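One structure coming up, written as structure tokens, with questions to follow.
Every protein chain except one is present and positioned as in the full complex.
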Amino acid sequence: MAPKITLDHISMKFGDFYAVHDISLDVEEGEYVTILGPSGCGKTTLIKVISGIWHPTEGRVLIDGEDVTDVPLEDRDMGYVFQNIALFPNLTNLANVEYGPRVRAWPPEEQRATAEKYLKLVAMLDRAGMFPGELSGGEQQKVAIARALASGSKILMLDEPLSALDARVRMELRYEIRRIVKELGITVLHVTHDQEEAMSVSDRIVLMRAGRVHDTGAPLDIYRNPQSIFAAYFIGETNLLEGYVSGWTKNGRTKVRLRGGHTVRAEKSAFATGDAVVISVRPENVYTADDGLKAKVVSVVFMGTFWRVRTVAETGDYLEYNVSGNHAAPRPGDQVMLVFNKRMTKVFARPAEGLEGAISLE
Amino acid sequence: MSLFVRINAISDSAKVRKAWFGLVCAIFICIIIVPSVFVVTKVFTDWGLISGVLGDSAEMAVIGRAVWNSFSIAFIVTILDVVAGLPIAWILVRKNFRGKRFLDTLLDMPLAFPTAVLGLSVVMFWGAPEGVTIPGLGICFSPYLMLVLLHIIFTYPYMVRSLSGILEQIEPNYETAAMTLGASRFTAVRTITLPLFRAGLVTGTTLCFARSLSETGGTYIALTLMGCESSFFTGPTYIMDNSGGALSGPMILISVIMILLALALLVLVKAVITHLHVSGNRVWPELGRKLSRGFAPKAKDALALFFMVLFVLVPSFYLFVYLSEPTAMDYGTLLGSIGTSFLVAGVAVLFDIVFGIPLAMYIARHRGERFAGILDNLVNIPLIIPTTALGLSLALFWGGTASTGAVAVVLVILGHISFTYPLVVRNITGAVEEVDPAYEETALTLGAKPLETFSKVLFPVIKSSVIAGAILAFTRSLGETGATVAISSSVNTVPVYIVNLVKEGAASYPAAAMCSIVLIAICFVLMFAVRAVMHRGSDRDA
Partner (left out) sequence: MPEIVLDGLVKKYSGGIRASDGLSLTVHDGEYLCLLGPTGAGKTTALRMICGLTKPDAGRVLFDGEDVTTKPTGARRATMLSQGYALFPNMDVYHNVVFAPTIRHWKEEDTKQLARSMIDMVHMGKKVRSYPHELSGGQQQRTALARALASDSKVLLLDEPLRALDARLRIELRKELKSMVKEMGLTSVHVTHDQEEAMELADRIAIIRSGKIIQVGTPQEIFQDPATPFVANFLGRSNIFAGKLVSTDGTASVIELANGIRVRARPCDLEPGDDAVIAVKVGFTVPELIGAAPDVQDAHLPDTLPEGYFHGKVERVLYEGSTITIETTVPGLGLVSSQRSSRRYEYYRPGSEVMITWQPEKASVFRLPAGGLVQEMRLD
């Protein structure tokens, strides 16, 4: 059975700066949790604290209920995969994977057998005798994963494991990682800034920003039902429109008056009439119709199975929507009428720091 | 300005750049490399002189012992430096603590001390030389041991610097990765970091070995103070003892032996360290664990620090005790010799910078290419050759050992260029290698010509390293005795003056000590001034 990880009010301070601020989190047995956030949000600091590379300023780390905060790194028994791969350049791939068993002084036959087993799992057995420098980036990272798993750890930490790789390799490897860890049934903490990667591999996403947990939930929940503007914006693309609540429909949906006077309907919400709000609607939930919000097409981009159309609406907001690749796309300069799938919109209070500040990525 | 514009314009031409680089290479070969090893040719041209010595078995025994002393001392010193230097290098690179900067500066100080001064200071501290009123520990009376103690001081900083330089380049994630796999720190370091460390060991060993082999002034002073300068020799002091007169067979012979042995040994060191396969398959998890935590690592750090303080710092500074007994001295001669020293060092360093930068840039930017590799190895030759032998060689090349006046000063400057040039080139090469070539390339694509690219983009970035290299070379030149004496006995630089004072006997020791203190003070003021200037610059850039 894979262990459960509990974080109890973890903080990590560098000088006066809180890289991680009071984070509590439970990771269940065998769960695949992704810690997602922009650069500098503290996500890497957090897993370095969990794996014992750093000691937290405050708080405790528990594994299966046992406090391991003071257990040194080498005794925590957690596999760790680095962004820059960090395979030992002086050892062959096989010797790299054997390293964990070797430093635990397992019997030599067992070291070899284990290493071969894990190399086979990542389909790298035929490269066992080569040195890491002779492999491509993607292959190296597979060996690194085998190495992290070979000492039998039931917890795996992935520290931006795909960032250094080509986009296309990244896409293949993320599916492969998920397949492997699920097969072994281990608990995984995966750090990334790539929301697509996070969505496609995890059981649960923890969205971090400025050292704190911003939102957490299964990919489906967090995509369909984000709890903040930042979450809506960061995870998947979205259109944001500013306006004021002007009333309610019979079904209790929110009517929002946008800039320029156009009124649209959005999902139910708990605001009062006159409140300043922001509507979030994803491009795939925006359609053209005979009547609706007037918008001028700015650019049209081919995305494979669909066209992405970027427009400026009469309200001054930017709005994007998709058109099937089988249909004719509009041309820049065309006028279109846009409507939303009301059920798939979200209404948020307009943030005090302004919309720009609320979605700032840096 | 218009000159700059004109040069800048023609710098765009590949032919002009090639011609300039060709000139630099020619200067490097003709002024630095060939004169340094010229003495070897005397084996063929003046065989008569040498065969005479070979027949003289008494003389041969002295020469043999001198060579043995030099090499065995260098060997012992290097080993001690590695063992004691590694923990300190580690602390300097991987640990953060208050006072780290202070430790860093402290470590560089012995480099600013002329070795002749160190010789004085060390013998006073460990021994009890006759006629010296300052009390010493009085526990060391063997010249051999004394020289080991002395040589540790000026080789140790080189070792720590090279080791920490390499350590900085080794990805710390390797060690962390090993530890996440269950290795204790001791095991991780032994199986992963140390095997990656070989390049650092080669550089460190080369530098220390060469430095110990060449050292003359301090060694000579130490031997004189102990009263055995004419019974106990190292290679360099033997040459020094015989210099100043006509060209003699023993001098040539020992120079050639020293040069050839040094070159051979260093090739060997390189080969052994690079190809040595240390089997790290066996691990002892329990032992590793014990050595990684609690008392053991602390004891190791404490021991290393203790070594550094007792064997390096305290003996170097012991001389300052003389401040308690000020003495009258000949300020006129001292000032004159300081002037000479600064003239020699200044001109040499200026030359090094002007002709060193192009070579360093070429080596750094063409890593892995054959010609650059050859140049890189050639640059180190003057560093490896004992400076006394180098001085002799140079004097022979430029026409005789008995020159005087301005000619002698020029020859001394050329000599100092030979052994400071590698220091400057090495420093700048390292700096240029760290600068992403994308800076210069981007400037070129933005329309800059090669000279502007250098002056506006690359030079401002490497400036601090150029200055650091210049300081290193300058202090090295200030402290050199052997080469100066071997080239001409009439050029009176400060170390030569100090050696001469010591030669005069016990009565002049206080004066020698005061001279040393004045020289050190000047060096420090200079070093701190430059550091302050650099610091102001780097506050803005960092």
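As written, the chain order gives the labels A and B, with residue 1 at the start of each chain.
Keep in mind that, in the parts below, a contact is a pair of C-beta atoms (placed from the backbone, for glycine too) under 8 Å apart; a residue touches a chain by one contact, two chains touch by 3 or more.
Everything numeric here is computed off the predicted structure, so don't read it as measured data.
Screening B:Thr105, B:Thr327 or B:Thr442 against the full complex identifies B:Thr442 as the residue touching the chain left out. In the complete complex, the hidden chain is touched by one of A:His21, A:His214, A:Arg282 or A:Lys346, namely A:Arg282. Looking at chain A, the residues touching the absent chain are 38-39, 136-139, 165-169, 171-172, 175, 178, 192-197, 199-201, 218-220, 223, 234-237, 282-284, 299, 301-306, 310, 324-327, 361-362. Residues of chain B in touch with the missing chain: 12-14, 368-369, 436, 438-439, 441-450, 452, 456-457, 460-461, 540-542.
Just so it is clear, only the chains that are shown with their structure count from here on.
Considering their complex, residues 51, 53, 72-80, 82, 84, 86, 88-90, 99-100, 102-105, 147-148, 151, 157 of chain A touch chain B.
Residues 171, 173-174, 176-185, 187-188, 191-192, 195-196, 281, 283-285, 288, 293 of chain B touch chain A in their complex.
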